[in-house]
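One protein chain omitted, others in place.
Each chain gets a letter, A, B and C, in the order it is written, and its residues are counted from 1.
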Amino acid sequence: MNTFGRSFRITTFGESHGPALGVVIDGCPALIPLSAEDIQPVLDRRRPGTGPLTSPRAEPDRVEILSGVFEGKTTGMPVALLIRNADARSSDYDALRDVYRPGHADYAYKEKYGFRDHRGGGRSSGRETVGRVAAGAVAAKCLARIGIDISGKVEEIHGVSDPPAMEEEIRNAKGAGDSVGGIIRISATGVPAGLGDPVFGKLDAQIASAMMGIGAVKGVEIGDGFAAARLKGSEHNDPMDATGFLSNHAGGILGGISNGNEIVVRIAVKPTASIALPQKTRDSEGKETIITVGGRHDPCIVPRLLPVAEAMLALVLVDAFLEQEKYRVFSRAGT
Amino acid sequence: MNTFGRSFRITTFGESHGPALGVVIDGCPALIPLSAEDIQPVLDRRRPGTGPLTSPRAEPDRVEILSGVFEGKTTGMPVALLIRNADARSSDYDALRDVYRPGHADYAYKEKYGFRDHRGGGRSSGRETVGRVAAGAVAAKCLARIGIDISGKVEEIHGVSDPPAMEEEIRNAKGAGDSVGGIIRISATGVPAGLGDPVFGKLDAQIASAMMGIGAVKGVEIGDGFAAARLKGSEHNDPMDATGFLSNHAGGILGGISNGNEIVVRIAVKPTASIALPQKTRDSEGKETIITVGGRHDPCIVPRLLPVAEAMLALVLVDAFLEQEKYRVFSRAGT
Amino acid sequence: MNTFGRSFRITTFGESHGPALGVVIDGCPALIPLSAEDIQPVLDRRRPGTGPLTSPRAEPDRVEILSGVFEGKTTGMPVALLIRNADARSSDYDALRDVYRPGHADYAYKEKYGFRDHRGGGRSSGRETVGRVAAGAVAAKCLARIGIDISGKVEEIHGVSDPPAMEEEIRNAKGAGDSVGGIIRISATGVPAGLGDPVFGKLDAQIASAMMGIGAVKGVEIGDGFAAARLKGSEHNDPMDATGFLSNHAGGILGGISNGNEIVVRIAVKPTASIALPQKTRDSEGKETIITVGGRHDPCIVPRLLPVAEAMLALVLVDAFLEQEKYRVFSRAGT
Partner (left out) sequence: MNTFGRSFRITTFGESHGPALGVVIDGCPALIPLSAEDIQPVLDRRRPGTGPLTSPRAEPDRVEILSGVFEGKTTGMPVALLIRNADARSSDYDALRDVYRPGHADYAYKEKYGFRDHRGGGRSSGRETVGRVAAGAVAAKCLARIGIDISGKVEEIHGVSDPPAMEEEIRNAKGAGDSVGGIIRISATGVPAGLGDPVFGKLDAQIASAMMGIGAVKGVEIGDGFAAARLKGSEHNDPMDATGFLSNHAGGILGGISNGNEIVVRIAVKPTASIALPQKTRDSEGKETIITVGGRHDPCIVPRLLPVAEAMLALVLVDAFLEQEKYRVFSRAGT
């Protein structure tokens, strides 16, 4: 299943070392002004090779709009976006063809498909998120027209939350041939009350699926999240007065439906699985071996996941908005 | 969206104070032995009125199989399960018709639908989960045939993890007209490697959606979850030897695909929103008011959510198994 | 797959000789006035036992609304409708347990599921359509609010189109222990231009799926249908003037999208498969045998399919309307 969304549906394709990556957006509203310039800056934010603490793989990640835009505006037809791979060095991975990297999808893929593209992790690579981020930029353009704004930040790296200390943690991990994880907070303002469905299409359930669907994410919280499990009802319930809610422990969602408050989401990102330190593993013949993972990797993937998480939240919200809109005529007729 | 699953699809219906609740299971395999006796014990586990610490609402929750079973076996046709409501006291809720209970879906529903069934929370009530638990029992019967077993436990109530202390916390909350939340751990053994899809249909994403789709759940973790954000790659990666994985920080899922290890999930449950203590709120006219929520409620919903969480995990796994099975002929042909 | 529709989704359940039949409607707009009295008259139109030319099975087909309606209006929650079977005589079918009736689904079901409910055809029975007709009545209530009206008629029975002659054909077939088929025309007026999607969600493709999904239907035409294959472009194209289209060869759909004209659909219904005449067949052991089908059957199912076809058209149109509505805000914003 490489499709996400019900009304604003994206289908991504492409592998780390294949010819190209991309996404087809089906269900994008017509008449949205759109050009490559709207998408490129967001791609640039997740791009590798931009600093000493990211992978040195030099990918320009130039997006081409293949369809769905005419005279600068979306037409309602599928918007296909293409990003060519430029700097794949597949030979870096030759040694990994038959060995399973710990913490990676290698073994699971082989068991599932009987066959895997070992070059850079194939489709399990973080490069797959290029398509999501591109689609997220289109979603964000739609959201801007209805007053919804998304932002995020890295809250914690390896347990520390001060920015210079976070950078230090990454630098130390890199120096040690190791890696670190962290926590991201993303939020959305301007979300009208009423988005999301009561039971299985809960807005928080869709957000949870979107976030856990990002590689390396191991936990998702809405509002107070796990801390809520240690509060009393009298502490956690958000009281209201005539002007609205007086607090936001719920993170903007009640009963699966947005309540007009800021949507607040936190996600836990595991440390990068690719590390230079020797690890015990086995090969595809079942023989035990020691692996030291080469290739070009990020000692901490958290900062580069931030635009991905923002993109996924944008996709969930534009989808939920479209789903809700379809009842507008009937709700007017009924009153 | 009241349907969950792709291959084993369940659609639930019914409100807390309506005539009945139920579920239709579409995509259940044929030839599974099934009778009401397979479902009733699981419904009894989540039933209210069974102890001093649960809601005194006396619901027998007797299940009737309406379709899809012939001569004691499923036929491949939709299995419809019906549970009549017996002890609804809607008049308990008359005072809440126009007032929004803090921590509840009341306000969000009204904003979304322009109208709501205020009796016992309507469909946002925990009673909606009756259908899920019934369907989960059918899923569990399927899973048993392929060697998958699901279990769970309450790990923590209001921050404590010793069973008598947990009960004490609930008793105290009840005495104070307040409520408490907690943490549930569920797991699955016998899950073959290969379930789940690489990108948006990741097994962990589907689990996250399933869990966050349970009312009152505010957080979901797979394996080490949030703790993984504070580990190094060398600590978090699960090494392998010739016999398999040597640890299970990943919680049985890598790259969104099961790796043959135990699937481990933890969820955070907020304190019950219905409390007797006075709370500040507003009514549907926008007037501020003080509310004390009557009706019959659980001071802690965590123990009754346990069978719901187990049911949802069973539903995800049977669905993922069926999704994976469809490629079996081709993977044999290919090798 | 027992679910139909994307926005207005119905899931039917139940077998000819099981305890009950029914449907769950998910995605019905809130605030639609609805009671059993809205549904019952439509069920009565397709009910058996109402005349000398229909099956004598005496089914009252009383509908019960189980959920989704509060104080006489839909709430936006799933609307579950239940119809109990009352006059099943399963023993009529004992002789058919292991024999495949020609023209029926018996053999195909057995091959697919390894097992079948032979009583009255189980779910392949025309009784399954009870749920569709009930859901169609709800769809028709929604359509009425937006000015869409659906009607239909039997155009032809066994090649004749004069009403008394059609009745004569049915009478003759019945007398001979045989059966006849015919052609139904259904249409919709008041359909706004713009419903349907350009490619795979074409309005005509959805209608074709809906109609061919009715048992016994073997052909579907939109507008001129097969006759169009013998026209020239200059004859078939519908010219326009300032007031709109000057003809309707297209049947109200161009490029898969409604053009504001009347939607016109014709379907071919095969003769009832159950006939009293002896037929050559085989049993589940592969032994050849002669069968004469007992039970209670219609010598011509065409008149009773009419409300089913109307219901399916209503379901397609309300679904297409909701799908289209979601873009309303954006199309306004864009202009």
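Some points to look at:
Criterion: a contact is a pair of C-beta atoms (placed from the backbone, for glycine too) under 8 Å apart; a residue touches a chain by one contact, two chains touch by 3 or more.
Keep in mind that what you see is a predicted model, and the values were worked out from it rather than measured.
Screening C:25, C:83, C:130 or C:250 against the full complex identifies C:250 as the residue touching the chain left out.
If you put the missing chain back, the residues of chain B touching it would be 7, 29-32, 73, 76-77, 142, 145-146, 198, 322-331, 333-335.
Taking the whole complex into account, chain A touches the unshown chain at residues 1-3, 9, 11-15, 18-22, 24, 26-27, 30-31, 64-68, 70, 73, 75-80, 82, 112-117, 119, 122-123.
In the full complex, chain C touches the hidden chain at residues 1-4, 6, 12, 100, 102-105, 107-109, 111-115, 123-124, 128, 156, 158-159, 173, 178-183, 192-202, 204-213, 215, 218-242, 246, 250-251, 253-260, 268-275, 277, 279-282, 286-288, 324, 331, 334-335.
What we mean here is this: only the chains that are shown with their structure count from here on.
Homomeric contact chain B/chain C: same residue numbering on both sides for over half of the interface positions. Computed from the mean C-alpha positions, the centre of chain B lies at a distance of 36 Å from the centre of chain C. Shown for chain A are the residues that touch two or more other chains, namely 198, 331, 334-335.
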